[in-house]
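To start, the structure itself, in structure tokens.
One protein chain omitted, others in place.
For subunit A:
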Amino acid sequence: MVQLKQVSLRLKSIKNIQKITKTMKMVSASKFTKAERELQAARPFGYGPRKFYESSRLIKAAVDSKDKKDAAAVPEPVQEKPEDQEAQKKLKRIYIAMTSDRGLCGGVHSGVARRIRREMTARNAEGTTHKLVCVGDKARALLRRAYSTSMLVTVKDIGRIAPVFADASLMATAIAESGFTYDVGEIYYNKYFTAVKYEMSIVPFFSKIRIESAPNMTAFDDVDDDQLECYAEWTLAALLYYALKQGAASEQSARMAAMDNATKNASEMIRKLTLLFNRTRQAVITRELIEIISGAAALK
């Protein structure tokens, strides 16, 4: 027999949980609208550098493939020769995991961490040539155990307030000042599509040396060494900013969905428990009645 008191306590605590999840959903909904609005302004920051990487043939993918119909006509993929693959292995790489400090938002962070783990295992990553930059505590917590030797920079305090450009430039500075000279880097982030859809994406970035030796760099005007370095660093900051914004929007949308589900689950539990509570109470009343009546009958 379930105790009436226990059921009522449980019911109360679940009602409180529901209140919390509901509020969190509300909060993330308002943060989400803001993040989405700000994302609009940040989109060119991702588009610009990618467009340049494409036109200098650093990457193969056509950035404009979606809004241009002649996408099939643009550059045929660069053939990878065996020696290229050898060189690929020797590249010094940086992996940037774009997460935040906050959890309770579904698989947003673990998706990023899982992808990085997969890529690093596939490339037989060693601590000396493959470095990790963890943005947000979640990435650090998820990757610290397996790749403690690869940790380069960790950035905290992400996700509490909306990211600004200064955050991105601080990160870029930290990476520049870490003393690790990379060839290529990849930013792993969640790309926001709609309120219910986000996708793990990767955006590459390149060091000054790689940009200098890009296949199509000859088409470009001569640029000073200083300026090119400045350009590469600024581009990294721009890409970081873009990824931060994308990550923030997808995180908030994911949290909204997660909290919505939690609220629904709580109401279901509340419904079941209320039923149980009422039944138990009825049972207690009935039992007491029976006791009284049978007692009275015995006295006759």
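The criterion applied here is as follows: a residue touches a chain if its C-beta (ideal position, glycine included) is under 8 Å from a C-beta of that chain, and two chains touch if they have at least 3 such contacts; residues count from 1.
Operating definition for what follows: contacts and distances are computed from a predicted model.
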Item checked: Undisplayed chain, where the name is taken from the UniProt record, one of "Origin recognition complex subunit 3", "Coiled-coil-helix-coiled-coil-helix domain-containing protein 1", "Cytoplasmic tRNA 2-thiolation protein 2" or "F-ATPase delta subunit" -> "F-ATPase delta subunit"
Check: Which of these, A:45, A:147 or A:198, touches the one chain of the complex that we don't see?
Finding: A:45
Checklist line | Interface with the unshown chain - residue positions in subunit A | finding: 40-45, 47-49, 51-52, 55, 164-165, 169, 216, 219-221, 223-224, 226-228, 230-231, 234-235, 238, 241
